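The structure is given below, and queries will be raised subsequently.
Heads up, one of the protein chains got dropped from this complex, but the rest are sitting where they should.
All chains are identified by letter, namely A, B and C, in their written order; residue positions are counted from 1 within each chain.
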Amino acid sequence: MCRIAAYTGPAIPLENIIVRPRHSLLTQSQHANEAKLAVNGDGFGISWYGQDERPGLYRDVLPAWADDNLTNLCRMVRSHLFIAHIRASTVGETSRANCHPFALGRWSFCHNGQIPHFGRIKRRMMAALPDALFDARRGTTDSEMIFLTMQAHGLDTDPAAAIAATLRDIGPEDASGPVKLTCVFSDGQGLFAFRHASSGDSPTLYLSGVLDNGGRAVASEPLCGMTDRWTALPCNMLCRITAEGVQTEEIGPSRAAALQAAE
Amino acid sequence: MCRIAAYTGPAIPLENIIVRPRHSLLTQSQHANEAKLAVNGDGFGISWYGQDERPGLYRDVLPAWADDNLTNLCRMVRSHLFIAHIRASTVGETSRANCHPFALGRWSFCHNGQIPHFGRIKRRMMAALPDALFDARRGTTDSEMIFLTMQAHGLDTDPAAAIAATLRDIGPEDASGPVKLTCVFSDGQGLFAFRHASSGDSPTLYLSGVLDNGGRAVASEPLCGMTDRWTALPCNMLCRITAEGVQTEEIGPSRAAALQAAE
Amino acid sequence: MCRIAAYTGPAIPLENIIVRPRHSLLTQSQHANEAKLAVNGDGFGISWYGQDERPGLYRDVLPAWADDNLTNLCRMVRSHLFIAHIRASTVGETSRANCHPFALGRWSFCHNGQIPHFGRIKRRMMAALPDALFDARRGTTDSEMIFLTMQAHGLDTDPAAAIAATLRDIGPEDASGPVKLTCVFSDGQGLFAFRHASSGDSPTLYLSGVLDNGGRAVASEPLCGMTDRWTALPCNMLCRITAEGVQTEEIGPSRAAALQAAE
Partner (left out) sequence: MCRIAAYTGPAIPLENIIVRPRHSLLTQSQHANEAKLAVNGDGFGISWYGQDERPGLYRDVLPAWADDNLTNLCRMVRSHLFIAHIRASTVGETSRANCHPFALGRWSFCHNGQIPHFGRIKRRMMAALPDALFDARRGTTDSEMIFLTMQAHGLDTDPAAAIAATLRDIGPEDASGPVKLTCVFSDGQGLFAFRHASSGDSPTLYLSGVLDNGGRAVASEPLCGMTDRWTALPCNMLCRITAEGVQTEEIGPSRAAALQAAE
């Protein structure tokens, strides 16, 4: 269980989202309200967009609250579009390569949730990746595999279709438990958010109304004092946030079925 | 608020105290019961004694639960006397130099608590250190200063007197709050434990009865399943634990007064 | 290009090999004589054997010379059998998962050299691994893949055959350059050393004569002052060192051919 916060709008210092709000991501890293684990100390990461097409990426395995470099970076760097993630690993090792966001080309991606049967399907998912994406894998998480698989399924051209195809690859839940995905990702143009659970509920994700400065944010838990109009994002709804507004698109069984029929 | 566990007795793998007990120090690092903060993720350290007079020292700034090196070390290294500490810093930076235990010569020392008025007396305490101890200071904590000051006051020859003199140097509490010290330290021969609060209560410390293997332990919270006879250590009582048993010595106002008279 | 040192014999502090010799591994990390790169600052690692069947493992990404934990460990830990490695990565990221030695079950393994065409054969080698070994992969190096492939080919029962079969899997060199392997590994009983180059010469490896204390060592460069009888290990010769002495076995084309015929 991790915590996510992301923003798009007029360029602001990263700290305005990550550090300063009363219930900021940094605060959530020590005192999460809506997570299974109250502590998220297994590394963190930020991706942010600037003049370069590729995002900047800063990840480390320290607890976010202990890293002076992070607070300095958040104070100095301004961006119109960024994603931040703090990690609480339930299993597996803490390493930079396993910290979110993952970045490839102009995309960056972070994830909260899990595929309980990942051990069973990992080889198949690996084998299905094209060479370039196979080579791009650096860590051992299901999250990175989801990101690479979405790229293999055409994330560049049709994000909704890429998600639907990835869910199909992941397949139905088994006795090990429900598949839960709460993802936030970006291509540098828009900010995408998506929740899905094969059964039960996926980790929370809230979409802000228009912030005081005209921007918009998504976060695992509402960031206090910026807007009181946070709305919980429903499951199976791909949300794309830009300066112009918010577009949503359902990615339900029908979409997946339609895709399957089209093949 | 930090968590401490220490052991002396027949040589055992460090993991028998630090990793394996049901409520081990590693478990406490994520789910402390009796600490103000449930999380202790701001570094950790171990000192252990072997053939060399000087203890081994292993400290790092990662959360203890995320460090494979630590679990490997605890599985492989056997010792008859060791101290482990996990840190939850209330203020100040996370760095190896600020991780406990501190080691100097044959001594190692760890601390849970604080001197709220440390900022006011730091310069005076620094100035009072002999050159060798002044030079030995590596970090910025009150804990390291307490350790060095105890050494300046003859820790080698009379630990109880060294503590009393150090408490006198620290002076009475002021409006910033009560002085609280819960220390565990060793010279490689015995394991010392001491609690003190200028008012109110100091962080907990429990002394085990004789463990299954004939050893003894002290810990911030009882380590389950090893003995049911854990007793809370009273304040102002210096406790020295060896293979032969447990000696206690009161370090109350009378002792401090006696010392003062003797000067 | 990396540096390796390993020892088997009467239990000694690790520092006697890694830190103390005039041209110790730690010295070599800053001033290698026979390596392409004079600096080996991209992480280090130690595996050592004790009472447990599985080796202890300590790896980190700091330069070896900067890590107090390492020097403490080397001073305190005694072992009858250990391997140390300092890494100078020519390509790829510095992470703990990419530091040598790699350990699995009772085996630990380190490597100096490279498979220049690894990018071309990686997927095939991955796909050939049994599930348990596939899941055990943590990093991105050719070295770890060699180790896992050796295990897949029966390292437990016939190390020489496992090496021959692994060389066959790696296949002939191509235009990207010669395959070079200089490996040191152990199962906790013996210390194995092996050099191979598809053409030209493989990174150096020297075998000590009997050391002053009756033990034996292998090292990328002779460790001064311990014995003057260091002999360069020839290529294609598997060397197994135990308390009883040194056994050698040729692993040449004939052996590989014999294996092939037997299938």
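We take it that contacts are C-beta pairs under 8 Å (C-beta built on N, C-alpha and C of every residue); 3 or more make two chains touch, one makes a residue touch a chain.
Remember, it's a predicted structure, so these values are computed and weren't measured experimentally.
Enquirer: I'm checking contacts with the chain that's been left out. Which of B:Asp131, B:Asp228 or B:Glu244 qualifies?
Expert: B:Asp131
Enquirer: Thinking of the whole complex, not just what is shown, which of C:Thr94, C:Thr227 or C:Thr242 touches the missing chain?
Expert: Only one of C:Thr94, C:Thr227 or C:Thr242 touches the chain omitted from view, namely C:Thr94.
Enquirer: So which bits of chain A touch the chain we can't see?
Expert: Touch with the absent chain occurs at residues 48, 50-52, 54, 56-60, 68-69, 72-73, 75-78, 96.
Enquirer: So which bits of chain B touch the chain we can't see?
Expert: Touch set of chain B with respect to the missing chain: 93, 95-97, 119, 122-123, 126-127, 131, 134-135, 137-138, 140.
Enquirer: List every residue of chain C that touches the chain not included in the displayed model.
Expert: Residues 30, 38-39, 41-42, 61-63, 66, 68, 89, 93-94 of chain C touch the chain that is not shown.
To be clear about the criterion, only the chains that are shown with their structure count from here on.
Enquirer: Where is the C-beta contact count highest, in terms of which two chains?
Expert: B-C
Enquirer: Over half shared numbers or under half: where do the identical copies chain B and chain C land at their interface, same or different?
Expert: Chain B and chain C contact each other through largely matching residue numbers.
Enquirer: Give the rotation angle, in degrees and rounded to the nearest 5, that superposes the C-alpha atoms of chain A onto those of its identical copy chain B.
Expert: Angle of the fitting rotation, chain A to chain B: 180 degrees.
Enquirer: State, to the nearest whole Å, the distance from the C-alpha centre of chain B to the C-alpha centre of chain C.
Expert: Averaging C-alpha atoms per chain gives centres 40 Å apart.
Enquirer: Where in chain B do residues touch two or more other chains at once?
Expert: 68
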